[in-house]
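Here's a structure for you.
All protein chains but one are shown in place.
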Amino acid sequence: MLLLNLILILLVGGAIAWWSERLGTHWPRLVAVFVVLVDLLYLLNYLAGIPIEQLSVVPAASDPSSWLLAYQLDWIPRFGISFHLAMDGLSLVLVLLTLVLGVISIISSWNEKNDRQGFFQANILWTLAGVIGVFLAMDLFLFFLFWEVMLVPMYLLIAIWGHEGKAYASMKFFIFTQFSGLLMLLAILALAILHHSATGVYSFSYFDLLSTPVENGMAHWLMLGFFIAFVVKLPGFPFHTWLPDAHTQAPTAGSVILAGILLKTGAYGLIRFTVPLFPEAALDFAPIAMFLGIAGVIYGAVLAFSQTDFKRLVAYSSVSHMGFVLLGVFAWNSLALQGAVMQMVAHGFSTAALFMIAGALQQRLHTRDMREMGGLWHHMPRMGAVALFFALASLGMPGVGNFVAEFLVLLGLFAVNPWMTAAAALGLITAAVYSLIMMQRAFYGKPKADLVVADFGWLEMNAMAIMIIALIWLGLYPQPVLDMVQPVLDSLFSVVSSNSITVGAQ
Amino acid sequence: MLQNIWLIPLLPFVSSVLLILTAGRLPRRLIAIMGAGSVGLSALIVLAVGMQFMELQTPYSLTLWVWMQVGNFAPGFSFYIDQLTVVMLSVITGVGFLIHLYSTEFMQDDSDYSRYFAYMNMFVAAMLILVMADNLLLLYLGWEGVGVCSYLLVGFWYKDPVNGAASRKAFVVTRVGDTAMALGLFLLFTELGTLQIQPMLEAANSRWVTGDTIPAIAALLLLGGAVGKSAQLPLHTWLPDAMAGPTPVSALIHAATMVTAGVYLIARTHGLFLLAPDVLMLVALVGLFTLLLAAFTALNQTDIKRILAYSTISQIGYMFLALGVGAWSAGIFHLMTHAFFKALLFLGAGAVVHCLHHEQNIFKMGGLRSKLPIVFWSFLIGSAALAALPFTSGFFSKDQILLSAFELHGTTGISLWIGPWLWAGGLVGAILTAIYSFRLVFIVFYGEAKTEPDRQPGWRMAAPLSLLCILSLIGGYFVLPLASVFPTVAQHQVSHLVEGISISIPLIGVLIAWLVYYKHSLPVEGFTESSLGKALRNFWYSGWAMDKLYDTIIVKPYTGTANAMRGEWLDRIYHGIVSLCQGSHALLSRTQGGKMRWYATSMVFGLIILVTLLGWVS
Partner (left out) sequence: MEGLIIPLNHVLIVAALLFATGLAGLMFRRNVIFILMSLEVMLNSAGLAFVAAGAAWAQADGQVIFMLILAVAAAEVSVGLGLVLQVQKRFKTLDMDHAQKLNG
């Protein structure tokens, strides 16, 4: 029930926020922050109530009752579709990330003068609801539903409140995700039908489908359907081209949610669905996937370096960072997967913060073009220092979560393929190049004499402080997150190895 | 006391964090007290730890917490103290404190006083973690930490884009080495299952025999990190540019501590390098070539700080040479004495620059001997130690290195016969060192005055200079208790001739410098002004054109490619798909011309075709 409430609070809260516009223009954001905080506290309250040992129980893949929480309601029983939510350590980490970044995204647009505030905040809350649904849904049909639910409000956020090229960007975003989602839907349906022909019952349940035997050639195609859907979202090379446009044009809150949370649904899907459902096919495909990961790491970094638009630079850095996630997932061992999950969380914070800085710069200077910036440290030392921290985080400075993530991914990958690791490690150098050039172009250099701008205020500094503390905590003591995720990984490993055996035996 | 060693890096770290959080709102006096005081306190703790450690003589380790644990990968926030660590700690906190004290006066007119000390303290903390780390991952944290602080301090005066470029270059070039080192870490963990240094070295010893490929690769990768950080060939190009930072920064980071981290790393993992004699040979060769290249370049520079920068590269080359021939203690010994006299020289240069309205060109100085007496004496002593004149600190350490090189008795390959050649190369370097260091002294402090100093160094600058003078003089008599850390080396048994040559060479160098730059009695202009001489001078002046080489083969292609791809060429594929859709749309929409007769006609023909098909099928 808690899981259902988590989503319902956000959905209903969104409607209330929309309605509250009638009370005054500042009401919707208050309502929105309140709703997300309530949701967060609701979840934390539950967490405080469970014994700590329960977090280290390895959840059985076939039995949702061994998970932290599960909730099931019949929906379309005729086709075996049910409203089935469940949470394990992995989902928990990601849901927490979603809610924290949700609060931050609302704060990030606090001072922006957007019209139709109510509908704006409603869209943010609905996107969050969709994302949480994606992280919790254990019925593939329901998963697809939430996948679409998070897409539409995001589209509206870009299309209505975006910047100068919003029409192009929002449509591109929509078509890319929609089309790839269609491939996933086909794969889901095919999988359900295969399950039917094998067992005689229709089911869309993740737990049933895990054990569905899929003939090898078919498995490759279905795996590809899931893979493309998730890699477009991730985004992986060469399906990333929607991202720079969408990020650049989205309003600040949209960018924060998009980079901080939405991209993670792709990574989550790869870990939860693509590999466990089709272990053999994924194994065959792993070299190509890892190659795409490396290509993303390098390509994103090179293009980030050449950008003149602050937001575009950060967007390409996302492409680069998410390449590490792809590498980590397909290296498929504890170290690399832990690194991938850590990267999801750490990148969520670091990139969200950089987009907030980009938004703040645009609000103050009315431009994102770094050729018109320079010397901003002189005018805004607080913002400069914060930007410096996140630039360093983004280049993988030890002591920050991003380093732990990248190091674990590469360490895990090394055991699988040393040469690929060496190639991916080039990303560490190129990341330094683009992060530092960003600092140089925007904050260092000769200050403009006649510029008068306000530095970060206390609200913005507080939001930044949350993210800085989170990143340093992840960098110096990541163990709580690692411990929460490890049982899930163990469970997935057992699924994959047993599936591989059944397929191999055929 | 030993259980409190975590305070050593923590004090400067806390001070740094406080300075960052208060963002310059504290009074200057308090900032100075926090900045210099925290390092001073750490130095006192190191002193106490060192005293206690002399009695114990056994390595001590302390785990604060497990950093991250995934499977059997469980590096901790753990410190490991042995004699080597204590030596490094003493150098870092001792010299570090003196430089901080000096900075409080040097930087007093700067508007970013607080930011300066925040960065400096952060640097000291990172450097301390680097040398105290018990595992390679924590060492890597310190390693990157000092790199970042170096970046921040080189680019401290951010308003000038030249400084920004220098700081980025410093970071990116060292990052190339760091990446190699990270790969080395991956390899070592994958093969040996731990990154904890001592167990790892033991495992390596039991797993591999001397000459195996894998330890050679691992050692090579670690060497990559070391040459990056220590500015050795081929990654040395960043250090001269790094002089863009404030001079005390150059003294602390780019002379005394950070750049010697590579030496420390190799010394710390010497067990691994011993398994790879070829790589060890490479270390010696890298050291030799670097020391020669940098010495030739130093001879031609005109900027006082760049001379010292190339001199630093050259001296670290000596340390690498020492490590490469297995003279571990001699390398660390030279590291320590070099920290003393090079910090002294940099601080002296800083004082000159400080008192001379930020003039750095030595040919615009002159006759400062009587005007800045304290600076003159520190420079003289520092140069004497640098040139390894007898009984200064540099003499003892450099002598040890050269003799060890001479006595190298390898078992395989070129190491069988190369010892004397290394020695001879080192001697060429030594004579060049003497020439360029006394060239500096004669040009800056003798001759006629060209710029008048506008102030005199105060006590906070003078005291560190005097203390470092003393250390540079007597540092050679310190006996480092490193016997238990490194494998024992046989006593030197070389002929008196070799000894005599080693001692007299620097004196000859000083003599040449005196003749050329003081008496102007050697007709060198005839050569330097000839076309060959000019070409050679320009070649050396540019650091053997390495910058240009890298610019051509790496930097320009990278930026060129990046700029060419800026517009996201991949999008053309997607735009192609879009155009395809739009094209077919245009084609099909022609049929929807709104002309009713056309609709009717197409309906008729459609019907006819349909009926025909039906009839044909049935």
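As written, the chains take the letters A and B, and residue 1 is the first residue of each chain.
What we mean here is this: contacts are C-beta pairs under 8 Å (C-beta built on N, C-alpha and C of every residue); 3 or more make two chains touch, one makes a residue touch a chain.
None of these values were measured; they are calculated from a predicted model.
For the omitted chain, the shown partners it touches in the full complex are B. Looking at B:58, B:589 or B:618, the residue that reaches the missing chain in the full complex is B:589.
For subunit B, the residues in touch with the chain missing from this view are 589, 592-597, 600-601, 604.
Keep in mind that, in the parts below, only the chains that are shown with their structure count from here on.
Those residues of subunit A whose C-beta lies close enough to touch subunit B in the complex are 238, 240-241, 244, 302-303, 305-307, 334-335, 338, 375, 377-378, 381-382, 385, 388, 392, 397-399, 403-404, 407-408, 410-411, 414-415, 418, 421-422, 425-426, 428-429, 432-433, 436-437, 440, 443-447, 476-479, 482, 486. Within the complex formed with subunit A, the residues of subunit B that make contact are 20, 23, 65-71, 73, 77, 137, 140-141, 144-145, 148, 151-152, 155, 158-161, 164-165, 167-168, 171-172, 175-176, 178-179, 182-183, 185-187, 189-190, 558-559, 561-563, 565-566, 568, 570-571, 573-574.
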